[in-house]
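Reviewing the structure listed below.
Only a single protein chain was left out; the remaining protein chains are all shown in position.
Let's turn to chain A:
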Amino acid sequence: MINASTGSQYAGILGIGSYRPRRVVPNAEILEQIDSSDEWIQTRSGIKERRWASDDETVLMMSVNAAKDALQESGIDPAEIGAVVVATVTHLYQTPAIATRVAVEVGAPTAAAFDISAACAGFCYGVAMANDLVRGGSAKYVLAIGVERLSDITDRTDRGTAFIFADGAGAAIVGPTDEPGIGPVVWGSDGTQHQVISQTESWPEAVADSKWPHLAMDGNPVFRWASFAMAKAAQQALDVAGVKAEQLDLFVPHQANMRITDAMRRTLKLPEHVKVARDIERQGNTSAASIPLAITAMREAGEAKSGDLALIIGFGAGLVYAALVIRLP
């Protein structure tokens, strides 16, 4: 007979933090390298400016800053963190996981630590796993981070993507709660569509050709999938959480493109009072970091407050997705 692990009956998010790189990059700067216009970029994406990390704003540095914010809000002792999960596609070392170094820097030097590759769904994958780790008894508290330096893999001369991708970090502390604070996750993937958003070539191919790989995207199929299939996944997340659209306070989809957000909102037929995240206007598409960045921006703007019910959904390369309802700390 083996003892089974036992965790908390319920889990929730106890703190959220974020880090925005210092340098603001307006559309005018992007236009120095592509044949386009400010109006075209804004009508196709809603993006007015984004932030790109400077040399010292590494994946580690941004992660640690976001994590410290989240830790402070949670009020927990960092030594009690049992696992650190970092979602990123731009920690450009195959090994070791950046999560191991984040754990040291935040004061949880012996915590279990690993990275996950779930593209723009990374934060939602991390929170869903954190929920299960806490409820399953594998960790008392989990630090889940979404962080990207997409500017490192952006083709600055590609008029289809140069204006979209950006940098930043967001973090959440997940731990035991008296009431359910995280709904069941609705998630999945479709690897048959792996080619619509992907790295242009493998690292060995790139090295052999003395080229630098980039993130490439075929916009229209992605738009179609994200705007409609993802609206259905978001609706399912509401249904399995037993939350009606009228009870929602916030809708925070991955900040991929304002047009996707608008189309999802139309398809979901959300009531007028539900505030919709539009952080992409100032932040660009920061992949795994975009949802926590948007939540903290909404809190700073007074649009979101403690106790709010938020529907969050991440979706991206590999056509991975994850949607869940959370209560804000």
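Here is the rule we go by: a residue touches a chain if its C-beta (ideal position, glycine included) is under 8 Å from a C-beta of that chain, and two chains touch if they have at least 3 such contacts; residues count from 1.
The criterion applied here is as follows: contacts and distances are computed from a predicted model.
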So which of "Raffinose/stachyose/melibiose transport system permease protein", "Acyl carrier protein", "Spermidine/putrescine import ATP-binding protein PotA" or "CopY family transcriptional regulator" is the UniProt name of the chain that got left out?
"Acyl carrier protein"
Which one touches the absent chain: A:192, A:220 or A:306?
A:220
Residue ranges of chain A at the interface with the undisplayed chain:
43-44, 219-221, 223-224, 227-228, 259, 263
